[in-house]
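What follows is a set of notes on a single structure, which appears directly below.
Take a look at subunit A:
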Amino acid sequence: MLSLAGGREQVSVEGRTVREVIANLNRAHNGFRDRLCRDDKLKPTIAVVVDGEISSLGMRQKVSLESEVQFLPAMSGG
Partner candidate 1 sequence: MNSKAHVKTTINGEEMEFLCEPRQSLLEVLRDDLGLTGTKEGCNDGNCGACSVIIDNVLVNACLVFAVEIQGCRVFTIEGLASPEGLHPLQQKFLENASLQCGICTPGFLVAAKALLDHNPDPTEHEVRHWLAGNLCRCTGYDKIVRAVLKAAEVGRETTAPAGSSN
Partner candidate 2 sequence: MQNFEYLAPETLSEAVNLLAGNEGQTRVLAGGTDLIVQLRQGALSADHVLDVKHLPECNELGYAPSEGLTIGAAVPCHRIYNDGAIADAYPGLIDAAAIIGGIQVQGRATFGGNLCNASPSADSIPILIAYGAECVIAGPQGNRRVAVEDFCTAPGKNILEKGELLVALHLPSVQKSSGAHYLRFIPRYEMDIAVVGAGASVQLDEGGKMFVQARIGLAAVAPTPLFAREAGQLLSGKEVSEESIETAALAAQSIARPISDMRAPADYRKHLVKVLTRRALLGAIRRARGEFVPNAVQENGQ
Partner candidate 3 sequence: MSNASKNGNGNGKYKVIGTRPIRHDGVDKVTGRAAYGIDTHLGGMLYGQILRSPHPYARIRGIDTSKAKALKGVRAVITAADLPPSEADEVLNLVEGSFRLKDLRSNILADEKVFYQGHSVAAVAATNLHIAEEALQLIEVDYEILPHVDDVVAAMRDDAPLLHEDLTTKEFGEDTGKNSNIASHIQFKLGDLEKGFAESDIIVEEEFETASVHQGYIESHNATAEWKTDGQLTVWTSTQGAFGVQKQTAAILGLPVSKVRVVPMEIGGGFGGKIPVYLAPQAAILSKKCGHPVKIVMTRADVFRSTGPTPSSYVKVKLGADNSGKLLAAQATIAFAAGAFPGSPVGAGAVCVLSCYAIPNGLVDGYDVVLNRPRSAAYRAPGSTQVNLAVETLMDEIAVKLGMDPIELRLLNAAEEGTRRVDGAVYPVVGCRETLEQTKVHEHYLAPLSGPHQGRGVATGFWMNAGLKSTVTANVNEDGTVNLMEGSTDIGGSRASIAMQFAEVLGLPAEAVNPMVGDTASVGYTELTGGSRVTFATGWAAYEAAQEVKKILIGKAALYWETTEDEVRFEEGDFVHSTDPEKRLTFKELAGHLVDLGGPVVGTGAVDPNSGVGGSFTTCIADVEVDPETGKIKILRFTMIQDAGTAIHPSYVEGQMQGGSVQGIGWALNEEYFYNEGRMQNASFLDYRIPTCLDVPMIETVIVEVPHPDHPFGVRGVGEASIAPPPAAIANAIYDAVGIRLHELPMRPDRVLAACLAKEEAEAATANG
């Protein structure tokens, strides 16, 4: 992931949904979408966290201009 983003841990992109954020990321750093998604869905091993909350809506999760979006390994819980 870091190599895809040129070593940067935080990048700023626009988008109203997680899908748009990923699309814009992919435009700037080719390969992002393939790392995170399969068949227009987040891979089951990837979780998206928007403003500190793990979203259960995946690609459809809405984000705002100031939102912080994180991609994390999905947790197995108990």
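Candidate entries met the following condition: all candidates are chains of the complex that A comes from, given by their letters.
Keep this in mind: a residue touches a chain if its C-beta (ideal position, glycine included) is under 8 Å from a C-beta of that chain, and two chains touch if they have at least 3 such contacts; residues count from 1.
Fair warning: this is a prediction, and the values are worked out from it, not measured in the lab.
A.B. asks: Could you check which of 1, 2 or 3 is in contact with subunit A in this complex?
C.D. replies: Answer for subunit A among the listed options: 3.
A.B. asks: Mind pulling up the subunit A residues that touch candidate 3 in the complex?
C.D. replies: Interface residues on subunit A, with respect to candidate 3: 1, 9, 35-36, 43-46, 49, 52-56, 68, 70, 72-78.
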